[in-house]
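A single protein chain has been removed from this complex, and every other one stays in its place.
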Amino acid sequence: MARDDKPEAEGRVFKIVGTRPIRPDGIDKVTGRARFGADMSAPGMLVGLVLRSPHAHARIRGIGTARAEALTGVKAVITRADFALDSGDIDDDDLRDILHNVMAHDKALYDGHAVAAVAAVSAPVARRALALIEVDYEVLPHVIDVDEAMKPDAPVLHQGRSDETVPAGMSANVMHRFEFGHGDVEAGFAEADVVIERSFRTAATHQGYIEPHACLASMGPDGQADLWCCTQGHYMVRNTCAGLLGLDASQLKVTASEIGGGFGGKTTVFLEPVALALARKSGRPVKMVMSRDEVLRASGPTSSTSIDVKIGMKRDGAITAGWAELRYQGGAFPGSPVQFGAMSCFAAYDLKNVQAIGWDVVANRPKQAAYRAPGAPMGAYAVESVVDELCEKLGLDRLEVRLKNASRDGTKAAYGPRFGRIGLTATLEAAKAHPHYTAPLGPNQGRGVACGFWFNFGGDTCVTLNVNADGTVGLSEGNPDIGGSRAAMTMMAAEELGIPYERVRTTIADTSALGQNEVTDGSRVTFAVGLATIKAARAAITVMCARAAKIWGIDEDAVVWEDGHAKPAGPNAGQFPPMSLAEIAALYANTGGPIAGHHEVTAEGAGVSFATHLVDAEVDPETGAVTILRYTVFQDAGKAVHPAYVEGQFQGGAVQGIGWALNEEYIYGADGRLQNPGFLDYRIPVASDLPMIDTVIIEVANPGHPYGVRGVGETSIVPPLAAVANAVSAAAGVRLTQLPMSPPKVLAAIDAARG
Amino acid sequence: MVRVAIWGSLRAATGGRAEVEVEAGNLRELLDRLAEAHPGIRPQIDRGVSVVIDGLVYNDSWFTPVRPDSEVVLLPRIVGG
Amino acid sequence: MTQIHVSTTINGDAVEFLCEAQETLLDVLRDRLGLTGAKEGCGTGDCGACSVTLDKRLVCSCLVLGAEVEGREITTIEGMADGEILHPLQQKFLEHAALQCGICTPGILVAAKALLEKNPDPTETETRYWLAGNLCRCTGYDKIIRAVMDAAEQMRGA
Partner (left out) sequence: MRYEAPRTLESAVALLAGEPGSAQILAGGTDLLVRLKSDIGEPDLVIDIKRIEAMKAITAEDGGWRIGATVSGAELGEHDGVGAAWPGVVEAAELIGSTQIQGRATMVGNLCNASPAADSVPALIAAEAVARVTGPDGTRDVAVGEIATGPGQTSLAKGEIVASILLPARPARSGDAYLRFIPRTEMDIAVVGVGVSLTLDASGICTAARVGLGAVAATVLLVEAAAAALIGTAIDEAALERLAAACSAACKPIDDKRGTIEFRTKVAGVLARRAAAIALARALSGHSTARKAEK
């Protein structure tokens, strides 16, 4: 069975993988030369702006565009009627929902929902035009809270969208029910010495990428179109926009700009189809850039949640049963990530009896988009809080209890399959041995620990590697470089070819240059694109060995590749001096033509990943203010290709989690409008809020990758909500069950506990 | 016959069984046979599933071999951020 | 609409431009002068991605009107390297992997340079507070702070 396979990488000595070279796009990014979404312009370019609903829920009775169209300088005004394929013509539910989200149909479903758009010669003219569009709204009752939305009498967003898993009699806002688990939880609770059941709530948070969505579209009357945009996946943008606008995929060329952060939030489209529709109607290039207010109101934050967890434990720390019910609102359309919450929340534990139930619910909020390990941090927060409380109640060491119950190689996961090679216990052992775990704490200080898990993902991947005549190598791949992946690909290509890092240049190709590439998501890029890069390099090596064989007049099979050279396989193959890659490349024209390797694959076999986080926090008992004093991340990377960027993923995920735990939240007024659509009151952590974030990279090789790589980007945000909550609860002397743990909530909890 | 583990909320379509058996040599056959034998699963297969075969997650590769002794688990389609 | 004529100095070069009264310095830099190194992350002075110096004072260019800079001196990220020689901060950011996506990087470099010109030997806490107006969502700030402290040490030794 696959899980018993020895990883190919085991015992391999790397020359480049595992070092820390300077990233190839680095100089562009420290000098301001790198071009991000909003940095492109075109001759004759117009400015496009979107008119957005001020209502949380309203029927659109009519839209009058005549006055806006009459304004001098306005070149196009569009509404839903301008999309060739209206909802009735699209049989794909997901695509139809994307279109409904990009431009409202019969109803505006949230504050910020797009209802019309204009293209004009300048931003001031476009702004004036927006004010001239007349929308006749019939305001409807709205619902924001997930538990409220599930009530039978809640205002309903869509009728008839609930699927076959939803029991009769529930609110039409409930879209889907998931259930996972095995064993008999009631029997398990009966065996326990202590059973604790708690309810938790988490607020919706936003990925908070610093670069707002931006794009530049142009389209000729022949339907040929070009689109430049910041996205996690330009192939996805191509396919989606072609579908929404009725274009052939081949007619729409999408080029990914440099991307200023995404964290899952740029895995769908918002402006891109609108810009294309405006460009088509106006006959001019159209640039669109969201304001921060638009990003927060109308892109895709993650779910707010309401979660119940019940866990039983014996006196010796053995968990006898775990049960959870998770309710996630995913905004105005089906598709909250609740199934991932339900699948992952008990993943760190080897349980005989476990059940997790998830409910996908809609509410009058922006349609959620993926956010780094979508759905997992909230479930882990609830489960790890209860495990922590059980340890506290039974007087047991928190790491020992986790080790005692930890998932190991071959454990049947709570979500079904058996784990292959996993590194959870290695992260727990490393945490136990780390000086952080036993460092003394002062008054009002507490230490928190939590584990986290993410599945990781592979997907469609294409890589082409061209060997140039001068012995350098051009690598083309199709995944936007969101955090240093060009460096990782360059390293893996150089490692496999046996040439210096500096001789490889990696380019993110546009959609016309390569076949389909899955979005940069699911922690897939270093794993899947890396795998394809290695295989493409091996294909080029096969060609080069064949060329050397021709030159030497020996059999192709008698040539091997070592340290960047073709060599006769052994004494019987003949006595020829090794030929370097550069020597073979120089003779390309005489030996059969240009030399290349490529690999196209739907990569499967991504290895799951675990992390353990340790955090110390101090609470000011008079104000509820929380200070993060110390933080250490222990995570399994499989193999860290560029350790500095692996550490960066660990640190960045931890800090996003700290923000989620402490101060980030979507705050709605009674009118259903978002009250904090800006970085002033949507409070992401600033530099002075944080200590250094220490990291320990664990390497338990993934058998599914030639170098043992596992994805690292997402797991790092799973433990911090719980770890920080456990630390704050310990410091405050009272268990906190709601996120964010903003000072008013912490102070109220302390005061309530004191009576 | 390959034994396939079915997640909880799909068990309504399998008469409550947590595991069903189908005759299949690869992933495509497995999904086809599942949908034929248990039509209630088809809407979810259309919405998207991932299949774990011996601990590794597969989404799309129809011709991935499945052996009679393989451990096969059906899951909702796994994506990421 | 009548436009305002402005003469100013940007990265040491004399520059003239026309702008409307409500246009910000950031709009002028990006849309009229092609200096797209300064980024707009919020437009309200909360993220620091548009940081430049105005008469040697660190400011958010989104909160300065283009019309205000008549006769002033502006430096942007495009003026930080000396030809092909990177500023020590730029070099240290590369060595420390102090950027992931890179969108906040120009603003943080401009802000860090202003810090080291005022205080060549900042503590970690001083560095963190000085940079509190520069949001970074990728790195958790750790490697940024290390890069700034390391650059400061190198510049003191130079």
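Letters A, B and C mark the chains as written, and numbering starts fresh at 1 in each.
Just so we're on the same page, a residue touches a chain if its C-beta (ideal position, glycine included) is under 8 Å from a C-beta of that chain, and two chains touch if they have at least 3 such contacts.
Just so we're clear, the structure is a prediction, and the values are computed from it rather than from any experiment.
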- [ ] Would you list the chains present here that the left-out chain is in contact with?
- [x] A, C
- [ ] Quick one: say which of C:T8, C:T24, C:T75 or C:Q100 touches the chain that got left out.
- [x] C:T24
TODO: Return the single residue from A:H142, A:R327, A:H642 or A:R683 that touches the missing chain.
DONE: A:R683
- [ ] Identify the residues of chain C touching the omitted chain, counting contacts across the whole complex.
- [x] 4, 20-22, 24, 43-46, 48, 51, 54, 57-60, 62-65, 67-68, 70, 111, 114-115, 125, 129-134
Task: Residue ranges of chain A at the interface with the undisplayed chain - done: 127, 291, 622-625, 662-663, 667, 675-676, 679-681, 683, 685-686, 688-689, 742-744, 747-748, 751
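We adopt the following convention: only the chains that are shown with their structure count from here on.
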TODO: If you connect every pair of chains that touch, what shape comes out? Choose line, ring, star, complete or other.
DONE: line
- [ ] For the pairs A-B and A-C, output the one whose chains share more C-beta pairs in contact.
- [x] A-C
Open item on the list: So the centre of each chain is just the mean of its C-alpha atoms; given that, what is the distance between chain A and chain B in Å?
Closed with: 25
Task: Between chain A and chain C, centroid-to-centroid distance (C-alpha), Å - done: 29
TODO: List, in ascending order, every residue of chain B touching at least 2 other chains.
DONE: none
Task: Touching two or more other chains - residue numbers and ranges from chain A - done: 207, 263
Task: Residues of chain A touching chain C in the complex - done: 20, 22-23, 25-27, 29-36, 38-39, 41, 124, 207-212, 258-263, 289, 291-292, 482-484, 642, 644-645, 647-649, 651-656, 678-680, 684-688, 690, 692-693
TODO: Sort out for me which residues of chain B touch chain A in the complex.
DONE: 5, 7-12, 18, 40, 43, 47, 52-61, 64, 70-71, 73-76, 78-81
Open item on the list: List the residues on chain C that touch chain A in their complex, please.
Closed with: 1, 20, 22, 30-31, 35-44, 46-47, 49, 76-78, 80-81, 86, 90, 93-97, 99-106, 109, 124-125, 127-129, 131-146
